[in-house]
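Heads up, one of the protein chains got dropped from this complex, but the rest are sitting where they should.
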């Protein structure tokens, strides 16, 4: 599957998400977290900042150095429309807030998934941007250079590569490795009933 | 107190719960967690998946083997109307979702209390079922046999026996040992004022 085909598949999935729990189906299709080669569901500590803001897009990754925000800004500078930012870093500090949200919305970025925390939650709520994070704190990282972008990243024990399909809803986040998306996503979309809450197989 | 009398008491308590914080009164009546012989309040990590869905019922327990869902289905097969499922298992995996919710509603089960996680939260919300759990994740346990039902279970450090009275509201969950329900619950119900938010003694 070419990159534009994968992006088109992410777009189609993004439109199918509202009112469903498709991250659960994707987790089932991936094989219950057995994969040793990347992808899977992030653990329960990763929660949506606000509910009912599902998203699907291809990962742009940022690995901050210590508590420095440089890698986040660098990732924002190269993130294409429809992408999802995946950001490492410690849970003690906020790596996302109003300024980054406005920049992301300006570029058409769909969501931010953070190992760290978020802040400016009133502004993020008003702006309508999807954030999944490990917590909320007023304490921000520092505006310094450092860190790396578009590198493989371990987030909550799940390995994420740039270009992987990252999908989030009120259940959390699932990372579908790029090379497995063609096998999993079209089959899921074909099986979708039009109604909400289709009968699920597990649990 | 016979089993039918205890079930009738649970029903009466269930109807009295909305708009109050009766789990707090029950925790006080049990004696502030001092009991060494079962029961008490579950710790703060056990949270209602959705607010304003209080419940009271007699425990049917399921102790999954590892991450296998067999015990959950087995407990659903024998749970009577008005009961509350109490399910062990690790917090890393979802042991409850849309399928189990539909099965529980079909049997008249009132709630599920899980040491593990829940998923399919949009569907569970739409279906209106009460779930208390330790987290949310798309990653489900496996559909395999194994585990045990109607065994004593330690949930969050609290010992639960089948048939114990399990009560939940927005404050969390309290387990009232079956042999103490006759001493505690009728006195609580008699003391209830008709208004919301009666003056509380502690804290």
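A and B label the chains in the order they appear, each numbered from 1.
Following the convention adopted for this analysis, contacts are C-beta pairs under 8 Å (C-beta built on N, C-alpha and C of every residue); 3 or more make two chains touch, one makes a residue touch a chain.
These numbers come from a predicted model, not from an experiment.
From the options A:61, A:134, A:150 or A:171, the residue with contact to the chain not on display is A:134. On the side of subunit B, the interface with the absent chain consists of residues 19-21, 23-24, 26-28, 32-33, 40-45, 47, 169-174, 196-197, 199-203, using the contact rule stated above. Against the chain not shown here, subunit A presents residues 67, 69, 72, 91-92, 94-100, 102, 117, 119-123, 126-127, 134-143.
Assume only the chains that are shown with their structure count from here on.
Taking CA atoms, the transformation carrying subunit A onto subunit B includes a rotation by 120°, reported to the nearest 5.
Between the CA-based centres of subunit A and subunit B the separation comes to 33 Å, rounded to the whole angstrom.
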